[in-house]
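The block that comes next holds chain A.
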Amino acid sequence: MTNEEIKTYITAHASEATFDETGEWLTILIESNHLKSLAAVLRGQPMQLDFLFCLTCVDFKTHLTMVYHLTSSSNRNINIVLKANVNSADPIIETVSDLWRTAEFLEREVFEMFGVDFLHHPDLRRLILEEDFKGFPLRKDFDDPINMIKL
Partner candidate 1 sequence: MLSLESITKTIQDWLLTKFSPQIALTLECVIVILLAITLFAMLGLVLVLLERKVAARIQIRLGPNRVGPGGIFQTAADTLKLIMKEGLTPDSADKFLFNLAPFVVMMVAMLLLAPIAFAKNFQIWDINIGVLYISSVSSLSVIGILMAGWASNNKYSLLGAMRSGAQIVSYELSAGFAVLTIVVLTGSLQISEIVAAQENGWWLFKGHIPVIIAFVLYIIAVTAETNRAPFDLAEAESELTAGFHTEYSGMKFALFFLAEYINIFIVCAIGATLFLGGWMPLHIGHWESFNHIMDYIPSSIWFMGKTFFLIFVIMWFRWTFPRLRVDQLLNLEWKYLLPISLFNLLLVTVIAIMGWYF
Partner candidate 2 sequence: MYTETEIIKDNTDLGPDGELVVNMGPQHPATHGVLHLVVTLNGETIKKIEPHLGYIHRSIEKMCESLTYRQFIYVTSRMDYLSSHINNTACALLVEKGMQIEVPERAKVVRTILNELTRIASHELWIGAMAMDLGAFTPFFYAFREREMITDIMEDTCGARLTMNYIVPGGLMYDIHPDFQTKVKAFVKQFKEKVTEYEDLVTGNVIFQSRTKGVGVLTAEDAISYGCTGPVARASGVRCDIRKIDPYDAYDRVEFDEVIETAGDSFARYMVRVKEMNQSIRIIEQLIDQIPEGDFVGKTKNVLKLAKGEFYQRVETARGELGVYIVSEGATTPHRIKFRSPGFSNLSVLDHIAKGSKIGDLMATMGTLDLVIPDIDR
């Protein structure tokens, strides 16, 4: 599948998706409330992007962006980056852990590091941080009182 074919295929299923080809891989930008349906399309036939090899979040100060790196285990040359913006104040997005099981842990990590709330996540609890930890460490506005480099 070439990028053009992928684009037409995705546009057919999710008309609001926009594309960005400046990077190494094809990047799809989608509204956060349409993310789940598009993810399901990508996961299913004929794309079969069954391997979510990276899930993370980026803080752009104005908003957070969820980034999903997808590939297919049968054809590792197809790599697609799926992005969805969520607002920083009240970040809510649908979970993808039912499509890719690995997302369960990765979303838990994003949940505690960025405070993104994943709807319908089976077990959304803190994985790394302590129970009483305040703040979201990987957000840009988080300032660690003990910073070895700044000391």
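The definition used in the following text is that contacts are C-beta pairs under 8 Å (C-beta built on N, C-alpha and C of every residue); 3 or more make two chains touch, one makes a residue touch a chain; residues count from 1.
Regarding selection, all candidates are chains of the complex that A comes from, given by their letters.
Nothing here was measured: the structure is a model prediction, and the numbers come from that model.
Asker: Which single candidate from 1 or 2 touches chain A in this complex?
Answerer: Chain A touches candidate 2; the others do not touch it here.
Asker: Once bound in the complex, which stretches of chain A touch candidate 2?
Answerer: 22-25, 27, 50-54, 56, 58-59, 67, 69, 73, 76-77, 81, 100-102, 104-106, 109, 125-131, 137-138, 144, 149
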